[in-house]
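Working notes for the structure below.
The other protein chains are all here in position, but one chain of the complex has been omitted.
== chain A ==
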Amino acid sequence: MVAPLVAMVAVFLLLPMASAVYYVFVDFNGFDPTPPWIGLSNFTELAQDPDVWAAFKNNVIWIVIGTSSPIVFGLGLAVLVWNVRRASVLYRIAFFLPFVLPQVAVGVVWGWIYEPSRGWLNRVLETVGLGSLAKGWLGDPDTALYAVLGTAIWATVGFVFIIFLSALRNVDIDLVDAARLDGANGFQRLRHIILPQIMPVFLMVTTITLLGGFSVFDIIFVMTGGGPAGATEVLGTYAYSSAFQLNRISYGTTLALVITVISIPFAVWMNRLQRKLSLQGMGA
């Protein structure tokens, strides 16, 4: 019963993964059937490539802001909707819908919102008297990355929200009420009563969004293509353009592999922490 699955996984997952490891040590241009062995040259070049470091820096910014903001907003929304009965389905649909949309479509529409002359963002800024801030958000190297991030946050909040909402359903509401009677304010209740109870879920959400930040591609590729002037280039878009536009197959593969390698310790660490907390939760 597992044979068809194993065959698929072997051919379309394990085999290309093994080739990836091989590609890294040769200089493959896409056609040469016996590419020359070059050892670790791809890695040394990568370490000295200023574009790689610039892209890596953008990934770090993306990971920090793109993980923390959806968590803060998503948790806030979940706490808001938590004890709302009526219309909660409506809110769930409204907040979660952006997450299930294809990112290409999301990128197109947000491109209009950020449009310099007629886009809604600038129009709203002008209406509230902040017209001096108006600009071509995606065309300005200083703002492009944050503009794309804004879109990504919009699309991710719902995912975080739904997960927190379901975790909150398991939170002991009597404890929260007791804390309220003891005079704990909203923030204190969140910090000391609610958060400890949903900590494993909190870490899981963090892991998922964080790991997504390492391999971010679609939304940046569609909205800015890594530009202007490399301002939004991340490791993913750089790997793509190296391999498929500059025909540097091995170099692109090395980049892609490095993305995975640096993300794995995070995954393992978060997973450990999560396990530990779940066990503690059960013991308590």
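In this section, a contact is a pair of C-beta atoms (placed from the backbone, for glycine too) under 8 Å apart; a residue touches a chain by one contact, two chains touch by 3 or more; residues count from 1.
Note that contacts and distances are computed from a predicted model.
Novice: Assuming one chain is omitted from the figure, identify its UniProt name from "Cobalamin biosynthesis protein CbiM", "Thiamine-binding periplasmic protein", "Carbohydrate ABC transporter permease" or "Metalloprotease TldD".
Specialist: Of the names offered in "Cobalamin biosynthesis protein CbiM", "Thiamine-binding periplasmic protein", "Carbohydrate ABC transporter permease" or "Metalloprotease TldD", the one UniProt assigns to the missing chain is "Carbohydrate ABC transporter permease".
Novice: In the whole complex, not just what's shown, which of A:A47, A:V72 or A:L90 touches the removed chain?
Specialist: Answering carefully, the residue with contact to the hidden chain is A:L90.
Novice: Any idea which of A:L46, A:I63, A:L77 or A:L145 touches the chain not displayed?
Specialist: Looking across A:L46, A:I63, A:L77 or A:L145, the contact with the absent chain belongs to A:L77.
Novice: Hey, which chain A residues sit against the chain that's not shown?
Specialist: Touching the chain left out of view, chain A contributes residues 1-2, 4-6, 8-9, 11-17, 19-20, 22-23, 28, 30, 77, 80-81, 84, 86-87, 89-98, 100-106, 108-110, 112-113, 115, 118-120, 154, 157-159, 162-163, 166, 201, 204-205, 208, 211, 214-215, 217-218, 221-222, 236, 239, 243-244, 249, 252-253, 256-257, 259-260, 263-264, 267.
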